[in-house]
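Every protein chain of the complex appears in place save one, which is left out.
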Amino acid sequence: MELNLMVAGFGGQGVMMIGKLLSQAICDSTDYHVTFYPSYGAQQRGGTANCYVVAADDAVGSPKPSIVDQLIVMNDVSMVKFSPNVKSGGIIFTNSSLVKSGAGREDVTIVPIPVTEIAMELGSLKVLNIVMLGAYIGYTNLIDEDLVLDCILRLLGKKPEFIELNKTAFAKGLAEGRKAKAAHT
Amino acid sequence: MKKVFMKGCEAIAEAAVRAGARFYAGYPITPQNEIPEYMSRRMPQVGGVFLQGESEIASVTMVYGAGAGGTRAMTSSSSVGISLKSEGISYCAGARVPMVYVNMQRGGPGVGTIQAAQQDYFQATRASGNGGFKMIVLAPATVQEAVDMTYRAFDLAERDRNPVLILGDGVLGTIMEPVVLPEMKSDEEVAALKQKNRDWAIVGHSREEKRGFIDPGYWSTDMQEAHCVSLNEMYERWQREDVQVEELYLEDAELVFVAYGTSARIAKSALKLLRAEGHRVGMIRPLTVSPFPAASFDKIDYARCKCVLDIEMSIPAQMIYDVELALRERCAVETCLRSGGNLIERDDVVKKAHEILKGGVER
Partner (left out) sequence: MNAVYTRTKTLNGNLLGFCPGCMHGTVFKLIGEVLEELNIDGRTACILGIGCCGLAQEVVSYDLATAPHGRACAVASGLKRSNPDTVVFTYQGDGDLASIGLAETLHAANRGENITTIFINNGIYGMTGGQMAPTTLVGMKATTAPDGRDPGLHGYPLHMCEILNQLTAPVYLERVSCNNPANVRKTKNAIRKAFQNQLDGKGYSMVEVVTSCPTNWGLSPEKSLQFLEDNMLREFPLGVLRDR
């Protein structure tokens, strides 16, 4: 197995948490080597944010590969900027509520998930990253969904209302991801 | 062994605590802020001391004071902050005060960039302060190595009564990786370690005892010279006994990579691709950049080897001087470099290797 994933979006969209949760789940449930790299800059808020998850059977080389297999983009700017970095045959998961640009290329699969709208329907924009993580797992089936959910509940909101909200958001995303996968096969 | 998923900076801090560090002082600078932040939470839990100094200078000097009292002590910073610490580091080396410090390198010179670079190699291996002292400099490439090296660094520092440097970079400090943490030393073990230092530490000795005396200098030129001579004997002993290195495929290599830290992990992934393509590429990865693994270069078969490729995130290349000294002109040296906070790309290394192996390198 070899995974090179980049997640990009606005600061505040929980971009880093998608990468962190996914890599934590890989660490907890598999023997893969996994590296999570949250790119950092000088800006504290309001800027763009991105991170990388690299996992492999063998030692991880660059934690920040210039070409990735998969890309999750949460806003339009990131789609324009980073879609050229996806290798041929790769997958781009987009927050279709905000991403209106296309990849401008035919050799990648686009998986559009309206996560901002879904999160708003669920009553909190805060969970849009959990919806996306659910969709990613639903589509890729990379690791067991229960293990990912376990990570979410362990690392995020300890308050009962957050637990329920995160569970619902993850389940909703999961269903959307599976639906998209079914449509592609 | 149970693995945990930890950020490089935090894993280093935890390894230090487990090794018995009970004093940490530091000053905020990116990309190592998670070390002081972690220590501020962790030290009080183990009866240790965390102090945020008013500057890097004060922080390293606090460590000098704590170390002079026999406590396992640590500081950390990044590049431009390390420059400020050089005064205190030189004092520790001169006065034989053990201490461990971390440099999570960023771009330079000056304030540079906050992203990862390897621009402080000269500083780390040649002149971490005035006076021409040397240190054991450990260069981890993964979070696990960073943890293991930090744990060991305190033993080395105490054995030699000398500073030990963990030379990382912004990537190592920032990434999260699975790691198996070393055993936590018990309170009794930590107390015993401190007690072992009591003879020389300035904890207060009665008039009947030999007093503790921490002196970074001498009034007598002959005494200072004798001190330098004895330090030099220690440096030479390191060269014989403390070199650590990873060597890959040196026996059949037509091209040998030399890289440390983050550059090395990327170079190694390039090596794997190239070997899979059938290219005979080897690698020397210094785990100690000081003492430098010069002897590894004697294991290369120069009848086969066309070239050594020095791979660093530094422009100009810095480690290349150690490489050239070790090579003694037995084959050509080429470089693959990035700088300014940009990482080495695996594909750039692969491309450069292809050029060299085809013989098409432009000088």
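Per-chain residue numbering starts at 1, and chain names A and B are given in the order in which the chains are listed.
Definition applied: contacts are C-beta pairs under 8 Å (C-beta built on N, C-alpha and C of every residue); 3 or more make two chains touch, one makes a residue touch a chain.
All values derive from a computational prediction rather than experimental measurement.
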Touching partners, among the displayed chains, of the absent chain: B
Full-complex contact with the absent chain, from B:G131, B:P216 or B:G340: B:P216
Residue, one of B:R22, B:R106, B:K185 or B:R346, that touches the chain absent here: B:R22
Touching the absent chain when the full complex is considered, from B:G69, B:G108, B:G261 or B:G341: B:G69
Among B:A58, B:C228 or B:V245, residue touching the chain not depicted: B:A58
Interface with the unshown chain - residue positions in subunit B: 22-23, 25, 49, 51, 53-55, 57-59, 61-71, 73, 87-88, 91, 95, 202-207, 211-217, 219
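Throughout what follows, only the chains that are shown with their structure count from here on.
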Residue ranges of subunit A in contact with subunit B within the complex: 20, 23-24, 27-28, 33-38, 40-42, 58-67
Complex contacts: residues of subunit B adjacent to subunit A: 3, 5, 30-31, 114-115, 142, 170-171, 174-178, 262, 265-266, 268-270, 272, 343-347
